[in-house]
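Here it is, the structure in full.
The complex is shown incomplete by one protein chain, all other protein chains being positioned as in the whole.
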Amino acid sequence: MSYLKNAWTMAAWDEEVKPGALLARTLLDQKLVFFRDAQGVAHALDDRCPHRFVPLSAGRVCDDGQAIQCAYHGLRFDGSGACTHNPHGNGKVPAAARVRSWPLVERHSILWIWMGDPALAEAARIPDFSALDPAHWHVGKGYLHARANYVLETDNILDLSHIEFLHPGTLGSDAVKHAHTELRQEGQTVWSMRQTENEVMPDFLYQAMGLPPGLRVDRWIDVRWDAPASMLLDAGATPTGRPRSEGRQNFLPHLFTPETATTTHYWFGIAFPKAMGEQGAALARQQTAALRVPFETEDLPMLELQQRALGDTPFWDHHPVLLASDAAAVRARRLLDQLIAAEQGGRAA
Amino acid sequence: MSYLKNAWTMAAWDEEVKPGALLARTLLDQKLVFFRDAQGVAHALDDRCPHRFVPLSAGRVCDDGQAIQCAYHGLRFDGSGACTHNPHGNGKVPAAARVRSWPLVERHSILWIWMGDPALAEAARIPDFSALDPAHWHVGKGYLHARANYVLETDNILDLSHIEFLHPGTLGSDAVKHAHTELRQEGQTVWSMRQTENEVMPDFLYQAMGLPPGLRVDRWIDVRWDAPASMLLDAGATPTGRPRSEGRQNFLPHLFTPETATTTHYWFGIAFPKAMGEQGAALARQQTAALRVPFETEDLPMLELQQRALGDTPFWDHHPVLLASDAAAVRARRLLDQLIAAEQGGRAA
Partner (left out) sequence: MSYLKNAWTMAAWDEEVKPGALLARTLLDQKLVFFRDAQGVAHALDDRCPHRFVPLSAGRVCDDGQAIQCAYHGLRFDGSGACTHNPHGNGKVPAAARVRSWPLVERHSILWIWMGDPALAEAARIPDFSALDPAHWHVGKGYLHARANYVLETDNILDLSHIEFLHPGTLGSDAVKHAHTELRQEGQTVWSMRQTENEVMPDFLYQAMGLPPGLRVDRWIDVRWDAPASMLLDAGATPTGRPRSEGRQNFLPHLFTPETATTTHYWFGIAFPKAMGEQGAALARQQTAALRVPFETEDLPMLELQQRALGDTPFWDHHPVLLASDAAAVRARRLLDQLIAAEQGGRAA
């Protein structure tokens, strides 16, 4: 499997890396260990002691958060990957006793990692997820582990026509099939937009949005995609014929990072304005929990069936029949393929 | 694994494919979905939507039984494999949107499938299982899934000498070892026949046959084999010295179809004459349930041990020591090997 390496991709929610604890997680086939140092700065190291190769994540944070200690023979490493302590023999640290440290940036509730050439890791290239800025938003934070390739996940979110068939009782409404759709590309960002007009929504959506039940609305779901698989949904509804600014709007992140070629980390959620106070926090929690149900019980099984059907054969080699609804997903796939090919050709993407 | 393709093989009991429901089953490494249309005719399609490759068996029967609908994006296909509905875009059905349909014939309680060249699929080539004709017989219908190659199953039934060692408490009797055995071949059909004389049978056999306990009998078990692995047992007993027509006789089907090279679908049962009325139906059910016990708890574990011992190495490459009791099984293996070789050489078997 070829991955896009020179790109920021989500490694974890900020809160997944807790002070004093180690988080083991594999990204792009690379086993990593995450920890926060005494200053609260999160670090990502290769999860493998260079002495006897056991996972450092089996060990513990030590030295007041300045290092982590291997559980087997006690070597210690700091956030830069340097060995800071060898308890054996004369205590001299062998030159080879170090582990790789990866660029990691905490921004807008997300820990972003750069799995490529560190010289190219400019934080300015992180996609804009200020819609999850904890200073202004209560962010509901969900996580699922999918046994499917991450691009299948991208396909799924960029073609929401599946809602009618896969989520009829949870996320769907008859109007979804009548949505006007539009594909747009700006630089290396792809937008897939759905617009319905004068719709009566399912009851739960009025409740979720805080709109009067039965009100006829114009509804939109605009999906933004950045390589490799970082997506933000701008979803809302406004009384029929009124501008979006008079309606209700939510931002829903869907970010995917490959664990392996056939398994994916899936972070999702929903943000409510901090101005709503405790009610906004509660809504963020409740709706993230509610979204988890169809994502886990309807999308994941379908994506896993799809992955099993594809096996080890590359997607395009299966010669999929393409439908009108595939336009955005195909655009993103082609763009991702180009970025990976460019990177492997020796040029930075 | 090379399979015999141009041959009818069992796909299911008739009753396994129910109106309004989908049955997913893999045969010869091919994932298939079965359904009955509004006219009650059973169909077999490739279990894979050509759009996003998820199994059609995850969907549902629709259009009053005339089609099945994919669970992911709603494409519909009829029994011929043609796409009858595309809910996306302008609704036009892409030319490539079709799935393969396989010849399927329902006869004598069995759904027979032809996994080779459809032009050669003549129903006249279906082996004679009129002994299971539901017009004249109550047919007890059992099914087991075996983690062993299907030819090991053939070997097992064609060499019933194993009953003495593997089934001493259930199917065996001291007389089995003294049986006279005979091997016969008629065209591409192999017969393995066992005959005992003046035998006192185990109690349960008198009960099963409706004969007076302790009566001395001549007993026979004649096994008929047709490629790839369709077998019918003609089993019975008659008072010592009397013709078979004066005794009791049952037909017991044992049909095997490879799921994969190392797993097998195993259908078995026993038929009682319809003239016996409800008692015959009850006996068919009870004795099929009783037979299931040794088949599942004694034969299957032994065959799975054998499969594990063989691994991926072809059977003959293990250089088995051959015993007198292997004659029929070896004959059937050689014949099957010839049929497969002839088919792969470009000539229909």
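Chains: A and B, in written order; residue numbering restarts at 1 for each.
To be clear about the criterion, a residue touches a chain if its C-beta (ideal position, glycine included) is under 8 Å from a C-beta of that chain, and two chains touch if they have at least 3 such contacts.
What you see is a predicted model, and the numbers here were worked out from it, not measured in a lab.
Colleague: Check each of B:Q66, B:S161 or B:Q249 against the chain that is not shown and name the one that touches it.
Modeller: B:S161
Colleague: Among B:M1, B:A96, B:A123 or B:L305, exactly one should touch the missing chain; which is it?
Modeller: That would be B:L305, which touches the missing chain.
Colleague: Touch as defined at the start, partner being the missing chain; which of A:Q66, A:N86 or A:Q188 qualifies?
Modeller: Within the whole complex, the residue contacting the unshown chain is A:N86.
Colleague: Taking the full complex into account, what residues of chain B touch the chain not shown?
Modeller: That gives, for chain B, the contact residues 155, 159, 161-162, 164-166, 177, 302, 305-306, 309-310, 318-325.
Colleague: List every residue of chain A that touches the chain not included in the displayed model.
Modeller: On the chain A side, contact with the omitted chain comes from 48, 50-55, 58, 69-74, 86-90, 94, 96-97.
Just so we're on the same page, only the chains that are shown with their structure count from here on.
Colleague: Rounded to the nearest 5 degrees, what is the angle of the rotation that puts chain A onto chain B, matching CA atoms?
Modeller: Here the rotation carrying chain A onto chain B measures out at 120 degrees.
Colleague: Averaged over CA atoms, how far is the centre of chain A from the centre of chain B? Could you give it in whole Å?
Modeller: 49
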